[in-house]
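Of the protein chains in this complex, all but one are displayed in their positions.
Chain nomenclature is as follows: A, B, C, D and E, assigned in order of appearance, with residue numbering initiated at 1 for each chain independently.
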Amino acid sequence: VAERSGDILVINPNSNTAVTAGMDQALAAFRFAGGPAIRCATLAEGPLRRMVEADNAADAFVIACYSDPGLHLCREGTRRPVFGIAECAVLTALARGDRFGVIAIAQKSIRRHARYLRQMSLIERLAGERPLDVSVAESASEGTLKRMVETGRALVDEDGADVLIMGCAGMARHRRPLEDALGVPVIDPTQAAVAMAIGTVQAAL
Amino acid sequence: VAERSGDILVINPNSNTAVTAGMDQALAAFRFAGGPAIRCATLAEGPLRRMVEADNAADAFVIACYSDPGLHLCREGTRRPVFGIAECAVLTALARGDRFGVIAIAQKSIRRHARYLRQMSLIERLAGERPLDVSVAESASEGTLKRMVETGRALVDEDGADVLIMGCAGMARHRRPLEDALGVPVIDPTQAAVAMAIGTVQAAL
Amino acid sequence: VAERSGDILVINPNSNTAVTAGMDQALAAFRFAGGPAIRCATLAEGPLRRMVEADNAADAFVIACYSDPGLHLCREGTRRPVFGIAECAVLTALARGDRFGVIAIAQKSIRRHARYLRQMSLIERLAGERPLDVSVAESASEGTLKRMVETGRALVDEDGADVLIMGCAGMARHRRPLEDALGVPVIDPTQAAVAMAIGTVQAAL
Amino acid sequence: VAERSGDILVINPNSNTAVTAGMDQALAAFRFAGGPAIRCATLAEGPLRRMVEADNAADAFVIACYSDPGLHLCREGTRRPVFGIAECAVLTALARGDRFGVIAIAQKSIRRHARYLRQMSLIERLAGERPLDVSVAESASEGTLKRMVETGRALVDEDGADVLIMGCAGMARHRRPLEDALGVPVIDPTQAAVAMAIGTVQAAL
Amino acid sequence: VAERSGDILVINPNSNTAVTAGMDQALAAFRFAGGPAIRCATLAEGPLRRMVEADNAADAFVIACYSDPGLHLCREGTRRPVFGIAECAVLTALARGDRFGVIAIAQKSIRRHARYLRQMSLIERLAGERPLDVSVAESASEGTLKRMVETGRALVDEDGADVLIMGCAGMARHRRPLEDALGVPVIDPTQAAVAMAIGTVQAAL
Partner (left out) sequence: VAERSGDILVINPNSNTAVTAGMDQALAAFRFAGGPAIRCATLAEGPLRRMVEADNAADAFVIACYSDPGLHLCREGTRRPVFGIAECAVLTALARGDRFGVIAIAQKSIRRHARYLRQMSLIERLAGERPLDVSVAESASEGTLKRMVETGRALVDEDGADVLIMGCAGMARHRRPLEDALGVPVIDPTQAAVAMAIGTVQAAL
């Protein structure tokens, strides 16, 4: 279709390379022959904005931490599109259900997420957010699924959510089994952001 | 990556086959080897919901009219994802800018769109909507671009939009020149919805 | 006062003639000598908008189904006022209390009602909505009152409602006993809409 | 239908008997044989709440000043319904159009009205409010109509209103000619409140 | 710094001199050498606005009742700043936490407070309000602390408040022990308003 293929750089700003590897795997289904390259990278040190400004290959960037740290700073540093996985997850959830629930890693991030939802003017459609109270590393382990199902069920049954967001970049492997167990759509935030990035990159060809 | 490819059915509910053909062309860049098939169809007669229920091939549906008619009815008729292009366009715009402007076909649809934005709880981020006052057929003609640029400029300069939505499925060919002329992101609603549909279909593989 | 009396057409769009008969009875107290005629009709087949456009006698229309189906389409089809019973019930409730509760027929309509309240920008004042989980036919039966009292009490005591709406055109007979049992105002939506229609018709004389 | 007829007491709290007389005349079309009596009274001195508590005849009260002074205090003083004309006018306007405009007597009341609309959670649907800058007495004079038409036209054409409220109890005589001149519904607040009061009184029979 | 010191008049509009005495004591720490005088007075009779207009010494006024009665009327009566303790308490709480809880004297004031929060457009950040169900006199007694701790704990643990407001001018003595017991900031409304008044008076020197 196009002479050159696009390029999407997904940046994990939290220096946890295991999370980066998990994301890379979760994005396998988004890599098409003829479609944009999807590179996953870990921010080792220094400001995120500088990494964005220094990359000349990418047609679009994805900041892969469910707080969208530095998102607006990065946008001031480039004219190329920059997507935040929290923002894209919420926006994608709104196309799948009426009120969304969020499975958070930890209690302490919930107020920050609420401030962010207010900033986006999207908090009206939040059903609730509940914590797993595990570490980022634990969130990716198979044993965490049971706790995610319980937490997701409470969001659906008690809080009224009809779509769920996994509130961390490291939970990708749980998306499918969680959706199967709960019967409502489950959004992996990195996949949501990469799909929007693909849409933008392809539209620009 | 996957054994079978997904399938997305894009339905133009307005019986205008020229619009369907235009959409089909605008989606060329979204068809990947190994990616989901993207079929475009015109609703000839009868209720949209029945067409959705009768289709057994699609993994996801896109309703391609910028009022999202029958969107919620269709969702009640199937467990497969159904996307509306107005909803997806607005959600995608929110990932590209702070306040969005909409270029409408006609004045009379603006109040309906405002009701819909309130229904989605997204009206706070509307910068403004302005009409072209042309027919759907005219909207696709090359001569309409000049008027779109003027309308888009008013949305940016007077209403404060930093991202624009083309408020009709038939305007796809103008996306790129409009973006070039105005210097802000321009969203084609059908492309926005199809990108989200691809994301959903690939995530489910 | 006036040379001619006005005429109000109340349309039950759901083809259930028992519901129409119940409404007709509930509106007896709104028929005054010298006041507008109040006709109740069932939509047998075809689009509601066509029935509105085809009626030349009415000075105002009331769409009598608690989802206000086709309300805005009907308004596009006539310059005469068209009232929806859900809209009028909510607006009337806001003149009687601070936060309203809704007794719904079934769980599945609650999300649709919430979307509608957001569309009207009135959801901030919703205390809650709870389902009876009965059929429309059952909702009119005497035996349903007990369940309505329980549901209404939960809306008042647990959700904080200080005014209640009966969320179906067929519940009219329960208004008075429900109000007596619960001690808060109870709104029958058809009566609410007809009162507004009378006000509009008489003001225009 | 009923053995006794209801009784509605409309209280003008501003001691201007000419306004009371004008209201009384504007309510002629709301007095039906067999319908509730509609008495108009002027609050001569003392607190409004005491006048409400002292009246044993009324089934419902209407506070007829477009600021709804003392409305909530009166409601604390009686279990009978108390309607405020500003509240009822806004609620009625929302059943007639998408965004309402208000023709105010004076600039200085506009901020107070805005606070009140926020209190009711209804300000989202305000198109605008513009002052006549006349006295209450002048507002009822025939010569004021021209200025009302100009003000109403600005609300419609510049602010986007599709329904108008006359923001004073003394403007009743202008409703019909204003509506004829502007082609959008015009709400007299006292009529709006009395219609709701009639609905409540008749429903309780 | 300045040639003359400012003067702040704190008015208790509720004729309870014990409350005035308690406030006076709670404001001791806000009286500085060289800072504004802080006078506490009880409104004996007559309208609050007249007391404000009649005082020529004050540079700023504080209305010390947690309903801010007559606040806007007083502001119409003087060009000097007039602060309401409820308004200032809420605004100050928003600088200390994300969502605030209110400990009210009685259940019946909670709806009035909610209306007021909507009027200020601040209700989005209310976590909850719970009543002590004591009299104003009791609220100041030492024995009430235990009940305040229980109520505050429910606001924090069940409603999600991370900052608390004592919803009455007479609770000042409980501020410190309540904060110590609960571990979240506790706002005394009179202190909050006087701090804002000091800021205004000193800025004007």
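As a convention for this text, a residue touches a chain if its C-beta (ideal position, glycine included) is under 8 Å from a C-beta of that chain, and two chains touch if they have at least 3 such contacts.
As the structure is a computational prediction, the values presented were derived from the model and not from experiment.
Colleague: Check the whole complex and report which displayed chains the hidden chain contacts.
Modeller: Result: the unshown chain touches A, B, D, E.
Colleague: Which candidate, E:16, E:42 or E:202, sits in contact with the chain we can't see?
Modeller: From the options E:16, E:42 or E:202, the contact with the absent chain belongs to E:202.
Colleague: Would you indicate which residue among E:14, E:67 or E:92 is in contact with the undisplayed chain?
Modeller: E:92
Colleague: Just checking the interface: what residues of chain A touch the absent partner chain?
Modeller: Missing-chain contacts on chain A: residues 72, 112, 115-116, 118-121.
Colleague: So which bits of chain E touch the chain we can't see?
Modeller: Looking at chain E, the ones touching the missing chain are residues 1-2, 28-35, 81, 83-84, 87-88, 91-92, 94-96, 120-122, 124-125, 175-176, 185, 188, 191-192, 194-196, 198-200, 202-205.
Colleague: Take the complete complex as the reference. Which residues in chain B touch the chain that isn't displayed?
Modeller: 98, 124, 162
Rule of thumb we're sticking to: only the chains that are shown with their structure count from here on.
Colleague: Hopping along touching chains only, can you work out the least number of steps from chain B to chain D?
Modeller: Counted as steps through touching chains, the separation is 1.
Colleague: On a C-alpha centroid basis, what's the spacing between chain D and chain E, in Å?
Modeller: 35
Colleague: From the mean C-alpha coordinate of chain B to that of chain E, what's the distance rounded to whole Å?
Modeller: 52
Colleague: For chain A and chain B, what's the span in angstrom between their mean Cα positions?
Modeller: Inter-chain centre distance comes to 23 Å.
Colleague: For chain C, give me the residues that contact two or more of the other chains.
Modeller: Each of 115, 118, 120-121, 124 in chain C touches at least two other chains.
Colleague: Is the way these chains touch best called a line, a ring, a star, complete, or other?
Modeller: other
Colleague: Got a list of which chains touch which?
Modeller: Final set of chain pairs in contact is A-B, A-C, A-E, B-C, B-D, C-D, C-E, D-E.
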